[in-house]
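Excluded from the complex is one protein chain; the other protein chains are retained at their positions.
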Amino acid sequence: MPKAGSLWAYAATRLFLSLPMLLILLTIVFTVLRIVPGDPIAALFAGRAPPDVVAATRHRLGLDLPIWQQYVNYVVQVFTGSLGTSIGASYHGKSVLFIIMDKLPATIELTVGAMLVASIVGLSTGVISGTRRDKPSDIALRLYGTIIFVVPIFWLGQILQLIFAVDLRLFPAQLRFSGGPPPLMITGLYTLDSLLEGNLGSFLVSIWHLVLPSLTLGLVLSGFFTKTVRANLLRTVKADYVEAARARGIPENKIVSRYAFKNALIPVITVLGLQFAILFAGAVLTERTFTWDGMGTLLLTAINEADYPMVEGVIVVYALIIVLVSLVIDVINGLIDPRVRY
Amino acid sequence: MGQDIKQQRIITKILGKPVRYVRSLFRPLVRERRTLPGILSWIGLVMLLGFIFIGIFAPVLVPIQQTNALAYPILLPPNAQHWMGTDGIGRDVFARVIWGARTSLTIMAIGALLALIVGFPIGLFSGYVGGWVDRALVLVMDSVYAFPGLLLAALIAAVIGKGIFNIGIAITVIYIPLYFRVTRSQTLSTREELYVEAARALGARSWTIMLRYIAFNVVIVIPVIFSLSAADTILTAAGLSYLGLGLEIDVPGDWGRDLSDAQKYLGSGIWWTSLFPGLMIILLTIGLSFLGEGLSDIINPLLRKERS
Partner (left out) sequence: METFLKIDDLSVGYWTRRGKVGALVGIRLEMSEGETLGIVGETGCGKSTLGKAILGILPPLTEIQGHIFFRGRDLPRLGLEEYRRLRAKEIALIFQDPMTRLNPLMRIENHFVEEILAHESVSKAEARSRAREALLSMGIHESRIRNYPHEFSGGMRQRIMIALALVLKPSLLIADEPTTSLDVIVESQILEILQDLKRVYHMSLQLITHNMGIVAEICDRVAVLYAGKLVELGSAHDVFHKPLHPYTQGLLASIIHLDTKELHSIEGSPPDLISPPSGCRFHPRCPYAQQICVEKEPPLVEFQKGHLAACHFGDTFL
């Protein structure tokens, strides 16, 4: 069967095409941090350190080299996977990559949970809205989609905390774990690690802590799904192939699921790539609201401590993830839509 | 045809008759007032105007002293004197919320204007020159667009420092790719128009023609792009403040910081310092997105019709 092979070829092409995007993002980060008027080190230290310390730091980080040489060093550094050592108070002298790898799982756990909430809520509301055009339920859900999308994430988090943590005491408002030591670090994902450990109790505790943050981030994101799924369903339920399927006596529920919905999903998945940007930005805010010790918290700590290599490292890892996500989205699109593989 | 006559026309078209421009924007709004997009736009517009009113007249509405630390006893629940209560350092929440509108709108206006100044010429240039320059610019802009706007803004804010103007600069990263895209696509389609080709065949300077028609077409869509992304910039600016990267502590109103401050009292069930600033953000962003979605539903088909 030639299909699998061509899918791999397609994925490889996409990977190759995503390199420029990565390079552009790296360059933008580099530009912002080094060519912006004023010295990044001076800006980050904000006059709190004596000049000789600033100069020493600058030399150690290679910031006294010509710009082009700095750029080459930086790109080489990123592609060899070494992100330098931290100069901040919290992680002084530790490997930036190591610290990031330690914090990344928390963010992944949060974003995956949020994506789950967003797709379940968003797809179902979108389908209801799109198949009941202009009925009261449609109008209500469209309003939901528009409003929830512009609700500040941190505020929604606070309100959910007030209701479910403070008032009803159903869920914890903070942290990833409580009531004992967290599961041993295998993947760093508490839910997965506790299962690997075979400890159902700590699995439930991890999920219990994950509920409110995921709900916060997921609900805000679901508005986008509601709107795009609806718009695309309205388009596909009128498609010629849907009419033809009806003429062949295909049951209505199958027409909706296999014809209208599946075809409506393709553009949704394409735009989904851009939603990941909002997801990661939202994760930074959510982490702060729920004292969730992930990448966002790390970035803020690094900014506050003028931990220059750490700031750069975190942003670079975000860029890598964004590029990776857009690659995965492309491949998923290739899996669903046979037309894009050629 | 003389060069300056044409230039004169451009100027008349864009600047000389702002009244006509405003009227050309409002005519579809008035005509579509009974359709759903029309109703949404009007609701959004009224809400936005309300906020602008509040923002401009904040000093008249609430004396700035009420936003000072320790002006009142701390953490008073809402009552007859303090409609929205007082916060953890004794400021009147209502006063903070009103002054916050002024701050938010200022940042939004700075951001939108700067992004227009940057995005419009780049988009025009890119669409006009075409070729690999265009492809490269599109790739760059798309990459920026794909990157989390808040993170990029946070990075810029961390480097250039706090302050209203600086946050305005930081949030342009959200606007610039949008202005770029729209200007570029308008340029591309205008370039293929028959009248441009005809004028070119007659030996006219295509730059001048381009500028005239594109500028006009782009000017029409500016309100749409503006209001579509305005909600996003309000949220991003508030987010930066919430993360402690936004404004100096002495700014009289800052919704994001208010929410950040409210965080530590949530555990004791103090809801008013969180609820009201959040509601203000939501009201403003809802107004903006109603206006944006309504306008784009009204204006996009208009543009399409004009072209066909």
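Going in written order, the chains are labelled A and B, and every chain counts its residues from 1.
Please note the rule applied: contacts are C-beta pairs under 8 Å (C-beta built on N, C-alpha and C of every residue); 3 or more make two chains touch, one makes a residue touch a chain.
Please read all numbers here as calculations on a predicted model, not as lab measurements.
Peer 1: For the unseen chain, which displayed partners does it touch in the full complex?
Peer 2: A
Peer 1: Tell me which residue among A:64, A:167, A:197 or A:243 touches the hidden chain in the full complex.
Peer 2: Answering carefully, the residue with contact to the hidden chain is A:243.
Peer 1: Given the contact definition stated above, which residue among A:59, A:92, A:135 or A:254 touches the chain not shown here?
Peer 2: A:254
Peer 1: What chain A residues would touch the chain not displayed?
Peer 2: 239-241, 243-252, 254, 258-259, 262-263, 266, 336-339
By our rule, only the chains that are shown with their structure count from here on.
Peer 1: Report the inter-chain centroid distance for chain A and chain B in whole angstrom, where each centroid is the mean of the CA atoms.
Peer 2: So the centroids are 25 Å from each other.
Peer 1: Which chain B residues qualify as touching chain A in the complex?
Peer 2: Per the touch definition, chain B meets chain A at residues 139-140, 142-152, 154-156, 158-161, 231, 235-236, 238-239, 242-245, 259-260, 262-263, 266-267, 269, 271, 274-275, 277-278, 281-282, 285-286, 288-290, 293.
Peer 1: What residues on chain A touch chain B, complex-wise?
Peer 2: Spelled out, the residues of chain A in touch with chain B are 20-21, 24-25, 28-29, 32-33, 36-38, 40, 43-44, 46, 146-147, 149-155, 158-159, 161-162, 166-167, 173, 273-274, 277-278, 280-282, 284-285, 288-289, 299-300, 303-304, 311, 315, 318-319, 322, 326.
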